[in-house]
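Can you keep this structure in mind? I'll have questions shortly.
Of the protein chains in this complex, all but one are displayed in their positions.
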Amino acid sequence: MKTLNFEVAADVDPAQLVYTFGGAQAKAELKPGTVVSTSTLDCFAGMITEAGVKPSALIDPRYLNPQTGPFYIEGAEPGDTLAIHFISIEPRFDWGVSTTVEFFGALTGTHDTALLQDPLPENTWFYDLDTEKRLVHFQALGSDLRLPLPLDPMHGTVGVAPALGEVRSALAPGNWGGNMDTPEMRAKTTCYLGVNVPGALFSLGDGHARQGEGETCGVAVECAMDTVFIVELIKGQAPAWPRIETDEYLITTGSTKPLEDAFRIANVEMVNWVSELLEIGTMDAYQLVSQTCLSPVANVVDTVYTMVCKVPKALLGETAAAAFGGAHQKLREKAAEWSAQK
Amino acid sequence: MKTLNFEVAADVDPAQLVYTFGGAQAKAELKPGTVVSTSTLDCFAGMITEAGVKPSALIDPRYLNPQTGPFYIEGAEPGDTLAIHFISIEPRFDWGVSTTVEFFGALTGTHDTALLQDPLPENTWFYDLDTEKRLVHFQALGSDLRLPLPLDPMHGTVGVAPALGEVRSALAPGNWGGNMDTPEMRAKTTCYLGVNVPGALFSLGDGHARQGEGETCGVAVECAMDTVFIVELIKGQAPAWPRIETDEYLITTGSTKPLEDAFRIANVEMVNWVSELLEIGTMDAYQLVSQTCLSPVANVVDTVYTMVCKVPKALLGETAAAAFGGAHQKLREKAAEWSAQK
Amino acid sequence: MKTLNFEVAADVDPAQLVYTFGGAQAKAELKPGTVVSTSTLDCFAGMITEAGVKPSALIDPRYLNPQTGPFYIEGAEPGDTLAIHFISIEPRFDWGVSTTVEFFGALTGTHDTALLQDPLPENTWFYDLDTEKRLVHFQALGSDLRLPLPLDPMHGTVGVAPALGEVRSALAPGNWGGNMDTPEMRAKTTCYLGVNVPGALFSLGDGHARQGEGETCGVAVECAMDTVFIVELIKGQAPAWPRIETDEYLITTGSTKPLEDAFRIANVEMVNWVSELLEIGTMDAYQLVSQTCLSPVANVVDTVYTMVCKVPKALLGETAAAAFGGAHQKLREKAAEWSAQK
Partner (left out) sequence: MKTLNFEVAADVDPAQLVYTFGGAQAKAELKPGTVVSTSTLDCFAGMITEAGVKPSALIDPRYLNPQTGPFYIEGAEPGDTLAIHFISIEPRFDWGVSTTVEFFGALTGTHDTALLQDPLPENTWFYDLDTEKRLVHFQALGSDLRLPLPLDPMHGTVGVAPALGEVRSALAPGNWGGNMDTPEMRAKTTCYLGVNVPGALFSLGDGHARQGEGETCGVAVECAMDTVFIVELIKGQAPAWPRIETDEYLITTGSTKPLEDAFRIANVEMVNWVSELLEIGTMDAYQLVSQTCLSPVANVVDTVYTMVCKVPKALLGETAAAAFGGAHQKLREKAAEWSAQK
């Protein structure tokens, strides 16, 4: 275990950043087992810093969700599994922003749900972040209302280069991960990603101080992050879609439209995972998942939508801990060891 | 407050039961404020009682989700709001069943998602219910695996007669309530339903000892219930879609296809509710809901799908308690009073 | 063959009309083989008669698509097939109207696709109909542009009482027919409907002087109609979804959301129909339909959406004429006989 410090400069030229999964040269080569201490820019590359401004005046829509990475993982081959364990995800500064953007979000017509109505008004909300008290302060724009919300930091984009030679915008989620925008991508979780190209080309970004399930208006409490993660390589076993493991849950994901198909992907993935771990037939696993799963929406606003399927490990018995050869537990221990050494 | 005991006989002729919202004669007239102690048949009217059987051999698909009711609520007029507070929902017997049914469920083609593939196999899982230990025992059909799951009783169908002179099958959810199949419909919750016809014609049924979010295979742990509820009438204020309130959450619902539209309905309802309660503009409410809501799926298997949107009342400040004039708190107190008297 | 004249009075009280499929008493009893000469009100019951008015000021949204009927067909039992052959469908007056309605139509948010944007403006377009020249005159509201369009009269709603004891609004399409809004429902076509209740309870309405495929703004060129049809009864053979036959095409329909599921229904119906008529296996029929079908949208605006699947009979060989025992050809001959006698 060896730490690599890798920091994104604050004054970087947006046009020089990476805005895709695939298609970019590796910024660093990592040996499996490395602890990476890094930072990520917010989704606007820090260009929006105050309440009340119209985002379209400040940002170029071609340059959103800048990525930290990609990282080339030594030995990663197509069909392998990358296990990314997040040791910590902490806001880099004491502020975050959210915005409304014309024709973007779940409660407006969009470029895909194309309608003739006028757009909703653009605007920006500024949030004070208090990492001591673990609070995010909502301040209404049209009144004095101010409400403290729990800080709950996470990454919206986590992914690898896609298959079929594709290069995908960091606004898109898919089976390579990408812009899944699920609040489950917190510290102390392990994300499993199937590898599609040599070296995997892993990157991450789009930190959120918190978000609701669905990211309804399309924009979370966006902030730069200081993030520490371990990258591990599991030979073979590539899951068809990204999976997440926490101390409490097995989590599968699916990203597509319509939203029921994202639900179907995540649930088929979970039925197959439970069937394999518990060594029961598909129909028994279908029944068990049907009575035990939690099904929160991740996002209903990106190029396609993301659902997660969560099953409490406690309900599945001891075999649930064996997922990916017990990788999550081992990574939790490595993380504790690293934290102790620091 | 006056208690009305109303029990469904176990040996009733299925063809004589009520399988619709609307279109049936009231079984009783209730004054607002009445506590009703009643029972409901399971969704199969008790016709499926053992593991391993094929449901299609035992049930007539025209007769599913038999309703207890309808109840005519005195004074209820179109535009009013019915507040149904569930004091208790308890399994009537020590067993429940779940099944797979051909071309029904989220992970199979259906009569709507019409495909050419062969159906999944039909089968029945039998669950022992332990109301003392609050457990539901899953027993695999193809192996010895047996797992205890938490008992979490609820009603799948709760609703009133629809608008526009419609009569709707008890398999359909919609803005009248109906087969929403959300695990949020537990004891200690209040369900708000807009009234469409004089007397509202409220009914309930389809008890579940527990279900996963989405009811993936289409069938929960189905069981007969003993249920006690208070029916209250709020003049006017009819919500466009059913809402639920618990001690912790404001909850809105939406039922349609595709699933993202159900999400949109539930979220627009919540944005409007939060805007009204907190006296903030729509865009501020949109922002606040976007950062705070939980978005679990209710069902992805019925004639249309149901989403709920949940916002923690603790995050909204004190004004959140004022929903529907504080009806939930008052009903919680009435329920406590009734329980004490019993 | 016997003609029954049945006319809707122009000054009828809207609240006394029939706005549902199912749930209404039969207006007449018909023997199979009867020629019915009748009239239908326009979808607004004649309440909108000039350009530029706001429809919401003139109409009660509970009372739309008034039906002529229902007709009780002697001998019709569940599982039988009603064959309705349209001899003629002709505008009753020399005018039609179309409107935009708030939150209704394909290019606006709706009550189901619930959004926060302001509604599109309401308005009314008035069309002069010229039945001699077979023209419908479009007149722009905001300019002098006037364009003649071909007259192409049809019925938007054609259906029977639904199954499961349901009563459905005449705004809804489904497997009982109803508000399918397909321009295929012209004169010289035969519509096959599965019977769900004794007597079938057939009705029709919602005449359109013409409409685009999809009925994009939600409202066609609406007009009262004089319509002559033959009602025939085929014992058994009920199709799962309404079918249409013309001299040139076999046509299946499917109505649900999302639109791809409506496509799937219509295509599965066609694969099964072709497989049966040509006595080939399902996979061969799937292949043949895949290379030959036309797939126009019917509507994307009603409570659910309707797709049709059309296969040219000329491509299927002679067996295609045998559909429903050659019913269409026989009805064409009866119609010719009736026209000659007149």
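A, B and C label the chains in the order they appear, each numbered from 1.
Rule of thumb we're sticking to: contacts are C-beta pairs under 8 Å (C-beta built on N, C-alpha and C of every residue); 3 or more make two chains touch, one makes a residue touch a chain.
Computed from a predicted model, the values in this text were never measured in an experiment.
Of the listed residues C:His85, C:Arg264 or C:Arg332, the one in contact with the hidden chain in the full complex is C:Arg264.
Across C:Leu120, C:Met185 or C:Leu201, the residue that sits in touch with the chain not pictured is C:Leu120.
Of the listed residues B:Thr108, B:Asn123 or B:Thr227, the one in contact with the hidden chain in the full complex is B:Thr108.
For subunit C, the residues touching the absent chain in the complete assembly are 98, 100, 106-107, 120-121, 123, 125, 136, 138, 140-143, 145, 147, 149, 210-221, 257-260, 263-264, 267-268, 271, 278-281, 283-284, 286-297, 300, 305, 307, 315-317. Annotation for subunit B: contacts to the undisplayed chain at residues 107-109, 113-120, 258. Residue-level contact of subunit A with the missing chain is found at 19-20, 22-23, 62, 111-116, 163-169, 171, 240, 254, 256-258, 261, 264-265, 267-269, 271, 282, 286, 304.
Methods note: only the chains that are shown with their structure count from here on.
Comparing mean CA positions across the assembly, the chain most remote from subunit C is A.
Centre-to-centre, using mean CA coordinates, subunit B is 35 Å away from subunit C.
Each chain gets a centre from the mean of its Cα atoms; for subunit A and subunit C, those two points are 48 Å apart. Distance from the subunit A centre to the subunit B centre is 33 Å, each centre being the mean of its Cα atoms. Within subunit A, residues 107, 120, 258 each touch two or more of the remaining chains.
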